[in-house]
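Everything on this sheet refers to the single structure shown next.
All protein chains but one are shown at their positions in the complex.
Think of it as A and B in the order they're written, each chain with its own count starting at 1.
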Amino acid sequence: MSRLEVTDLARGFGGVQAVSGVSFTLESGELLALIGPNGAGKSTCFNLLNGQLRPDSGRVRLDGVDLVGLPPRRIWAMGVGRTFQITATFASMTVAENVQTVLLSRARRLFGLWRPASRQFRDEALALLARVGMADQADRPCGVLAYGDLKRVELAMALASDPKILLMDEPTAGMAPAERLELMALTAALVRERGLAVLFTEHDMDVVFGHATRLLVLDRGAIIADGPPDAVRADRRVQAVYLGDES
Amino acid sequence: MLHRRQTLSLLMTSAAALTAALTAGSPSALAQAALAQSATPVRVGEINSYTGLPAFTIPYRQGWQLAVEEINAKGGVLGGRKLEVVSRDDAGKPDDAVRVAQELLSSEKVDLLAGTYFSHIGLAVADFAARNKVPFVAAEPLTDAITWSKGNRYSFRLRPSTYMQAAMLVEEAAKLPAKRWATVAPNYEYGQSAVTWFKQLLKEKRPDVEFVAEQWPAQGKLEAGPTVQALAAANPEAIFNVTFGADLAKLVREGEGRGLFKNRRVVSLLTGEPEYLEPMKDEAPEGWIVTGYPWEQIDTPEHKAFRDAYGARFKESPRQGSVVGYATLKAIAAALDKAGSTEPDRLVAAFRGLSLSSPFGPITFRASDHQATMGAYVGVTTVKDGRGTMKDWRYADGAAYLPSDEAVRALRPAE
Partner (left out) sequence: MSFLLVQALSGLATAATLFLVSSGLTIVFGVTRIVNFAHGSLCMIGAYLGWSLIERFGGSVGGFWGSVALASLGAGVLGAAMEVGLLRRLYRSPELFQLLGTFGVVLVVQDAVAWIWGPEDLMGRRAPGLKGSVDILGQPFPLYDLVLIGLGPLVLGLLWLLFTRTRWGVLVRAATQDRDMASALGVDPARLFTGVLFLGSALAGLGGALQVPREAVNLHMDMAMIVEAFVVVVVGGMGSLTGAFLAALLIGQLQAFGILVFPQITLVLVFLFMAVVLVLRPHGLMGRAEEAPPAAATAAPVLRLGNRGGWIAVGLLALLAAAPLLVGDYAVIVLTEMVILALFAASLHVLIGLGGLVSFGHAAYFGLGAYGAALLVRHLGAPMPLALAGAPLVAGLGALIAGWFCVRRSGLYFAMLTLAFAQITWSVAFQWSGFTGGDNGLLGIWPSAWASGKAVYFWLTLALCAGALALLRRAAFAPFGYALRAGRDSALRAESVGIDVRRHQWFAFALAGSAAGLAGGLYAFAKGSVFPTLMAVSVSVDALVMILLGGVQTVSGPLAGAALFHLLESQVMRATDLWRLLLGLTIVALVLLFPRGVVGVLSSRRERS
């Protein structure tokens, strides 16, 4: 049994088939990149996996349990974390509070009306922030952070629930090249340390080929290649529809 | 970023400023100290919906202003003390009225309260008066509750109540051949109790009548076309109307346009009052049986004197409200003189059975239910010189349209 097993996933919008017949697996310790030209269906794919969209057909199984039809928060509770393409943090809170909120959510304490939230799970939050290199900014409001820092906060927030799988939608978009490599190195380290399974989308081919353990190539809603970086790089179809255009 | 210290200190300053404003800042407190000697005026706290219903309350205000001027010109009350009115707006809200009443009582040190137009505000102030043991003369509210079911020791009411006006109209309605009646009334206490009384009293006099349709438009939101159509569809022989103001104007226009009033008699509450009749100008309905106030035709000496004085002072003709405001203050002055004191319980005793002369003739505050016997004019509407007025009218003395003392004693809560 694979950690994540996706079978024949399909979803259309009106007459357009955004995703059709997508099947793949993801195992612990893997850093799987999902690539493809704009509009290939990557974001739809992500939204189907974490429950934001409901597939027309197909299955998503986490450790053998079907996730289809569950709302995002339930899927999250089962161990699927996510970061967003456009950063989404809680702007009116400090960095540490953002992470604390997630920790409180995991502990199911969010209906607490009495104990101040800022004093709960603070050490755990700081530890997570230290892991992503944001400990020194723990008490700054999220609303004023630089873009790259926000991405790292998001990563800390995603890790706070101790997920089995992490879905990262363009984790390095908008970052400087040096920052990108740094963040991906961090992600790769986390995958190793925690036995995480990461699925990420990415435009930057240096990042993809530098860090991914395996690649999925999506074109017009369908997977056209699935394999280790070198194999995919050599795939003629991929070169034709995708890499060829880019380079 | 939030600095709570800052905000809390702001709170404290505003609280301190408030305290200062409410204690030292009150000019009347100073005035009071200066006048503590013999010539202290008697102060009446007056509350009404001046901003909410100016069309009715401004003539009323002019009425009491005239009365106060006359009273003070003749040497005031209680053997030489001036009568002074401290007037406040209640914004049309009962909770504001109660706060203002409190302010009049504790800061302005008024000796008694008067005024109000809306029934619910009148009731709120009456309840306040009873609790604080201060006399209150409800000038305009119509609700029967103020003297009956919610009546109390300290509250008196001047204007003829809903029951009285309905009873006056029933007398005329019973003479009509009509057997099939329809009613249209605003859907709140005033409209509901007017219709209830009208039906009950008319059935007593004419067991053969039946009520074939009822319309209950929301006050101020009458859907004229559909309402008129629905009334017409029931094909009544006569209609009892309780709507007034903007609703009445719509009803009249739409009713004329759709022939609702053709070959039907209409009996209508308050419609003869100039406040309601005059804005309709030459479109005032013709031939409706109404209660009202044909001010230009009443030539009793009391009324002529009042009309002339009012015209000279304000350069306009009096309204129903003017008479009510005028009589309210005259009644207060009479009660003060009768009591010989501003002491609340003596004032209450003085008001009970107090008789005085009003522009409408002699009136008495009944001891049994604290209702004045001021009446209304019952007549038929007509249009004369492009203006709505009344004809074939008579004065219906309120005393004749009130239940007996025993009957109302059963209606009032025990003191």
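The criterion applied here is as follows: a residue touches a chain if its C-beta (ideal position, glycine included) is under 8 Å from a C-beta of that chain, and two chains touch if they have at least 3 such contacts.
Remember, predicted model here, so these are calculated numbers, not experimental data.
Peer 1: In the intact complex, which of the presented chains make contact with the chain not displayed?
Peer 2: So, taking every chain into account, the missing one touches A, B.
Peer 1: Which residue from A:30, A:97 or A:235 sits in contact with the chain not drawn here?
Peer 2: For the chain that is not drawn, the touching residue is A:97.
Peer 1: Looking at B:246, B:305 or B:367, which makes contact with the chain not pictured?
Peer 2: B:246
Peer 1: Could you pull out which residues of subunit B are in touch with the chain that's been left out?
Peer 2: Considering the whole complex, subunit B reaches the absent chain at 1-12, 14-16, 18-19, 21-23, 50-51, 53-55, 58, 88-89, 91-96, 98-100, 102-103, 105-107, 119-120, 123-124, 127-128, 131, 143, 145, 150, 187-189, 192, 214-218, 220-221, 223-227, 229-230, 232-233, 245-246, 249-250, 253-254, 257-259, 279-281, 283.
Peer 1: What residues on subunit A make contact with the chain left out of this view?
Peer 2: For subunit A, the residues touching the absent chain are 50, 52, 71-73, 76-77, 82, 84, 88-94, 97, 100-102, 104-106, 109-118, 120, 141, 143, 157, 160-161.
Here, only the chains that are shown with their structure count from here on.
Peer 1: CA centre of subunit A versus CA centre of subunit B: separation in Å?
Peer 2: 73
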